[in-house]
Structures are given as C-alpha cells and as structure tokens.
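Only one protein chain is missing; all other protein chains are in place.
Labels run A, B and C following the written order; every chain starts at residue 1.
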Amino acid sequence: MSAESIPAAVAERVKLVILDVDGVLTDAGVYMGEDAEGRSIELKRFDIQDGLGVKMLMWGGLDVAIVSGRVSAATAIRARELGVEECHQEPDAHKLKVVEKLLERKGVAWDQVAMVADDIPDLAVLKRVGLKAVVANATEPVIRVADWQSTRHGGRGAVREFCDALLQARGDLERIVDEYVEDRSRT
Amino acid sequence: MSAESIPAAVAERVKLVILDVDGVLTDAGVYMGEDAEGRSIELKRFDIQDGLGVKMLMWGGLDVAIVSGRVSAATAIRARELGVEECHQEPDAHKLKVVEKLLERKGVAWDQVAMVADDIPDLAVLKRVGLKAVVANATEPVIRVADWQSTRHGGRGAVREFCDALLQARGDLERIVDEYVEDRSRT
Amino acid sequence: MSAESIPAAVAERVKLVILDVDGVLTDAGVYMGEDAEGRSIELKRFDIQDGLGVKMLMWGGLDVAIVSGRVSAATAIRARELGVEECHQEPDAHKLKVVEKLLERKGVAWDQVAMVADDIPDLAVLKRVGLKAVVANATEPVIRVADWQSTRHGGRGAVREFCDALLQARGDLERIVDEYVEDRSRT
Partner (left out) sequence: MSAESIPAAVAERVKLVILDVDGVLTDAGVYMGEDAEGRSIELKRFDIQDGLGVKMLMWGGLDVAIVSGRVSAATAIRARELGVEECHQEPDAHKLKVVEKLLERKGVAWDQVAMVADDIPDLAVLKRVGLKAVVANATEPVIRVADWQSTRHGGRGAVREFCDALLQARGDLERIVDEYVEDRSRT
C-alpha cells in the first residue's frame, strides 16, 4: 500500500484506532527543564491539524484510544482536550496487556483495529492489528511490518494524513468535512 | 494566482485582514505540560518577522483581526503585543457568527475582507471573503478554494509573506518600509 | 561576496560585531503562554553552537554587542551566559541611537563594525556598518544591502557560520580553535 490509499475492505473493517504518542502525536521531542526554584517542567508539542483529524475519526463513528509507553502529564492533557477517554500510559512500554483488555471491554477483534506507530515499543501491538500504519519517521523494524506509511512526520500532520486516508477509504471524508463546514456556516 | 502576486484590483478593495492562529500565526504546534506541582502550562510559538508584517498592514491603513477556533492565553498575549484589538477565540471553531458581527460593526463588506487560513475550521468564513489566502501547510479542502498560497509555512513567515504581497499589490510596500527605516534612522 | 568568504581587508578592519536577536540568534520564534495561575511565560530558543562562535569572536579580540528591537528577559539571560556585557533592548526597534552612543563610548568607527541582521528593524544600523551580514532567512530589503549572507538560518547556526567566516578571513580561526582544544586537553 502507498501513502495515498488504504484498501476500502481494510478500512471498512476498522472500529478502533490506536495512536501512539511520542513520535506519532509528537515529533518525538520532549522538552525538559526546571524553573529557578528547581521544580521540573516537561512539555510536549502536539499538532492542531492532527487534533482535528482525531475528532473527525470520532465523528465518523470510530473509537479512538491513545496508548503510550511513557508516562507524561502532557499526554493526559492532550487526550482530555481531544475528548479521547481511552488514554493509557504504560511505563516501560508494556502496551499489549492494556490493549488486550481494551479490545475485550469494547468487544473489538484484532482485525478491526488500526494503529499508528513509530518505534519498537509499538511492535507487540502493531503486529496484531488489522491496519498497521506508521509515520514517515518510523524506525526500520516498524516500517518493515507496515501496511501504510504517512509522508508526513509525527507531530507534523502524520496523524491527520492517516485520518484523512482512512476516512477517504471508508467513503466518509467528504461527508464529514461538509457537515463540519455546514455546521460552522450557521449563524 | 501564484504566491508571488495578488491582483491590484483585489488587493485595493481589502479593508480588513482576518488571521487564523494555529497553523497560520503558528506552525500548528501547541506545547503542553505541567510543572512539578501539577499546574498545567501551554505555549505557542509565534514568529517575530510575521509580527512586523501585521504591524505593516496596520500602518498601511488596514484593519487586522485575529480569529481562532480554540481558546488559549497565548493567543491573547500575542494579539496584545501586536496591538490587534479584535482578537476573538471561539471554542469549537464557530467563527462565522463573530466575523459577521465584526463586519457589521466595522461597516466592511465581505469582498473587502482578506483571510489567511490553514484548515477546515476556517472554511465557513474563508469562502465568503474577497481574498482567500492559505499557507503552504494548508489542508486540501482549504487549498481547493484559495486565491493565493504562501510558499512559507504558518509560524515560519507565511503571514509576513502575505502581508508583503498584499502591500506590494496595493503599491504601499516600498513606502511603508522606507518610512519605517527613516523613522528608525532619526537619532 | 559569497557565504564562503569575507575579504580579508574588510574583516581585518572589524573591531565590533553587533548581533540582532530575533531571527539571528533565534529562528524568529517566540514561545508564549501562561501557567495555570495565569502567569505569563516567554521563552526563546538559542543555539549552543552559535554561542561558542560568539565566545570565539571575543577570544579573537573583537568586541560583541547584542542589540534587539524588542524587550525580553530571555535575551538578557542569554547575553549574561555568553559574557556579552553590551546587551541593549530597544522597544519599537529604535536601535540607531543606542548604537551611535556605543560606538562613541568604545571609540569605534562605522567601518570597523560588522552586524548580523535579518529584518528591516536592523536597516538603519546595518546600512552604516562596514560589514553587512545577513542570515539565510533575512527579508528582501535586508538581503538587498548585504555584503555576506549565511547559508544557515538564524538560531540554527547562522551566527556560528558568520563567526567562523569572519575569523577565517582575519586568519585567526585555526589558532583560536587550536588554543581552545589545547586548553581543554590539559588534565
């Protein structure tokens, strides 16, 4: 598959989209430091165009989960803003267990899951899902198993590119954009 | 239209320039996190060259408004520094209503408005304005309706590029730069 | 002049190097926001390789001044770290007056000054100096008067590139690097 299309049959099966955080919803950067009183600060850079893509998935009837292998307040803040209730941060990247429980709870099968990933902490989950998407900046072992790769980098529109491609393949993109713009055209 | 010129007739009609924030005055990035006491922090990255462009528009007799579809203290801080009094932040991107009121209040018609936009939250307004400008990093549905696209990305000089192009098309750029430099040459 | 060499005669005359801040010592980005208690925060991104370049100028016997057209605590912090005592921040970019006083106080003539600039707030000073250097991301009116343009962007090594080129043209670069490394080779 190219970055330009996802087969309709694969796309239509998807019920749940799992997003990694560092390298996917961000460009893998983490801003660390302290203020003058020695209190540590940590920031991550998220992308507003990506955020709208995530919302479009949910308007298209898809479930979205954020699953990170590192704990950071930034991730929880961003998930809350996007309205993503399933936000899981697993220290040391033990992601499979939490995803298995999530699928059980949601009644979703592995081939109904899409994941957007960038690195080997994602591999245990990525290998099992029905649609394996990776970002332009993914590492080699992850690219090797991918069905689809974005042309844009994580944190720089890769997630939006995936959302657009997935909704396009499901035949939903134009309708969602039209409804969104129509709603904002009411005064 | 290319990124290099705006027709003089279109440019001369403009009385008000509306700027989006995320993706236009910024590169769509938002820096989120917490300090050690759990207080959340949010930063946006603005561009100083863009800021001078905004001021040049105002020196050229144009009105400038900032209209964002997301609420952030960063936007208000930046608008204040630039001297842009019309700074509107509409949660959930309901921008049309506020812009209609603004036009009424200012006595400005739709074809006297230019807008710089990047994404579908801008479309309801963008479609109505006389000069539809979009940034290099705009999404497809927005590029499709554009009259003019910058070569530079939002937050990386796109707004300055637009300001220069608009003032050039109005025949005002050289005069404004000369007056600015002359004023700073007094000692 | 190309980005690769500065004429020895011009370089040898230089006694004082004036550096702009936004767009020169930074990539023109300014990070703005608030913490949860509504206290505003402003950060700028400086470059460590640039910083060493500034120190090399001073080791080479040159005076260095930072002259900004905008007031920011970040600039003062960075100047202090670099050991640059002449750090002037002039609101609304009235730079010429402060530079004239500086030259008088130092007993330096205009043709003994080099400046690294990016935008029209620098022009009143830039036009008068002996060596007019601009960064890759400089705006058109500034590029037009330049003697030398860096290949690297402001905040991304442009200042270091200038420092290396100036010291090279003066025949001092190799000696300064060698002495620096030799000093760090003592145990």
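By our rule, contacts are C-beta pairs under 8 Å (C-beta built on N, C-alpha and C of every residue); 3 or more make two chains touch, one makes a residue touch a chain.
Just so it is clear, the model here is predicted, and its values are computed rather than measured.
*Asks:* For the full complex, can you list every visible chain touched by the one that's not shown?
*Replies:* Hidden chain contacts in the full assembly come out as A, C.
*Asks:* Of the residues C:Val54, C:Ala74 or C:Val142, which one touches the chain left out of the display?
*Replies:* C:Ala74
*Asks:* To test your reading of the contact rule: which positions on subunit A touch the chain that is missing from view?
*Replies:* 22-23, 28-38, 40-41, 43, 70, 93-97, 100, 118-121, 123-124, 137, 139-141
*Asks:* Extract the touching residues of subunit C with respect to the undisplayed chain.
*Replies:* Interface residues of subunit C facing the absent chain: 31, 35, 39-50, 52, 72-74, 77-78, 155, 157, 160, 164, 177, 180-181, 184-187.
By definition in this document, only the chains that are shown with their structure count from here on.
*Asks:* Sort the chain contact graph into one of these: line, ring, star, complete or other.
*Replies:* Contact pattern: an open line, chains touching in sequence.
*Asks:* For subunit A superposed on subunit C via Cα atoms, how large is the rotation, as a multiple of 5°?
*Replies:* Result for this pair is 180 degrees.
*Asks:* For subunit A and subunit B, let me know how many angstrom lie between their CA-based centres, rounded off.
*Replies:* For subunit A versus subunit B, the centre distance works out to 30 Å.
*Asks:* What whole-number Å value describes the gap between the mean CA coordinates of subunit A and subunit C?
*Replies:* The computed centroid separation for subunit A versus subunit C comes out at 42 Å.
*Asks:* For subunit A, what residues touch not just one other chain but two or more?
*Replies:* There are none in subunit A.
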